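There's a structure below that I have some questions on.
Removed from the display is one protein chain of the complex; every other protein chain stays in position.
Chain lettering (A and B) follows the sequence in which the chains are written, and residue indices restart at 1 in each chain.
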Amino acid sequence: MSAFLLYTLTSVALFSIGLYTLVVREHLLRKILALNVMGGAVFLFIVAIGYRNRGEAPDPISHAVVLTGIVVAVSITAFALALIRRLHAETGRTVLREEEGLE
Amino acid sequence: MLDSPLDPLLALGIIAVAWTSLSSRNLFTGVILFIVFGLLMSLAWVRLDAPDIALAEAAIGAGITGALLLDALGQIGSDGRERRRPPHLRWGAAAVGIAVAGLLTHAFTDLPRDAGGMTGAVAAALPESGVSHAVTAVLLNFRSYDTWLEVAVLLVAVIGVLSLRRGVGLSGPEPSGAADDPMLPGMARVLLPVMVLVGGYLLWRGTHAPGGAFQGGAVLGSAGVLLLLAGDRPFARLPGALFRGALMAGLAGFGLAALGLLASGRGFLALPPEHAGAIILAVEITVTLSIALTLTALFAGARQPDGTAAPDGSAGSHRP
Partner (left out) sequence: MSALDWVTVTLLCGGGFFFLAGTLGLLRFPDAHARLHALTKADNLGLGLVVLGLVLQAPGPAVAAKLILTWLLALLASATSCYLIAGVSRGRREDASAPRDA
């Protein structure tokens, strides 16, 4: 098995785990963790695509794109956490209830 | 072929830690395991010949994100119990997850492995780019537009976080005396000069080796977070206009470079080879400072000043 195949399969597994958690679990902070795991899976795949054999230079575009992606992911996480904290401060809950809406 | 048993073990470890983190009932456990996940991902980046990303993942993905998550847990609590979802939803989602995994695996195992990519093109253009490290050249010269917009995303995030604050200024009220413990401030006093040095070093190093504005900015941002955790109130001393200006500095620096180049007859963000190095360094310095201040503000902005969810805006110093 090549390194590319191994890390690609890892990224697929991570993506599926994150997707399942994002859909099924209700707690908003857990959804944020799941989203970050899915993001990490995508980054892993992009870098695996750009990987050449050991000793050869990898594709720098892959690395630049993932570097940008990591910074964007932390921005999204920070903003989402601020929203969760505000929701908790206003309602005391950390889940979204469809039946009640957001008072 | 794999040349070491480290890779399969690392891959299994990453999946196992991610699964345990997402499925743990106690959110504190989940967040700590998520930080471990970030560190294992750093190792994966090293194994995939991506040291720039390893640096950024360790500092931003594990460090800053971990600090933000732990701070949020301090407010909302670690109890992650939820309603049990109906079986049809759980089984349906599991089926969708497995189907997605299957489709992705099928798609990825069919990919041509020798598609070439841009390695050769970047290497050919590297001498004219002003730096000698390929990733930095891509980030700040060939694809600098993406980096500029990324700085804008950071700015939007900090505007959003600050907007969600409830009436109290960023500096918060006077500390109540909980900062009597000299240990953390003492460690911060030793560590902060080292962090500033390391941040600057990473910034400078990016021109010729793995490093750059984001890694340096992340270390400096972590220094800001450490300052806040040690009980200092840096935003109380920072005039509001200067704070807002410094947040904008990265975006503005890039914008000035872009418009200046446009005005001088070259293309938008088309760096001339003879000045590229200087322009890149100048832009990188402003971006680093901006990132550092933004990450610190993202951390400070989410905290309620007294650690609780109290909404009153009575105890406040000036709004920055």
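One rule holds for everything that comes next: a contact is a pair of C-beta atoms (placed from the backbone, for glycine too) under 8 Å apart; a residue touches a chain by one contact, two chains touch by 3 or more.
This structure is a prediction, so every number in the text was calculated from the model and none was measured.
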Among B:L229, B:A246 or B:A270, which residue is in contact with the omitted chain in the full complex? B:L229
Of B:G13, B:G74 or B:G92, the residue that touches the missing chain is B:G74
Just to verify: which one of B:L6, B:V156 or B:L184 makes contact with the chain not shown? B:L184
Under the stated touch rule, tell me which residues of subunit B contact the chain that is not displayed. 67, 70-71, 74, 178, 181, 183-184, 187, 190-191, 194, 229, 307
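Here is the rule we go by: only the chains that are shown with their structure count from here on.
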Residues of subunit B touching subunit A in the complex: 1-3, 7-8, 11, 14-15, 18-19, 21-23, 27, 30-31, 34, 37-38, 41, 44-45, 47-50, 52-53, 56-57, 60-61, 64-65, 68-69, 72-73, 75-76, 80, 82-83, 85, 89-90, 93-94, 96-98, 100-101, 104-105, 108-109, 111, 113, 117-119, 122-123, 134-135, 137-139, 143, 146-147, 150, 153-154, 156-158, 160-161, 164, 166, 214, 291, 295, 298-299, 301-302, 304, 309, 311
Where on subunit A is subunit B touching in the complex? 1-10, 12-21, 23-27, 29-30, 32-34, 36-37, 40, 43-45, 47-52, 54, 56-68, 70-79, 81-86, 88-90, 94-95
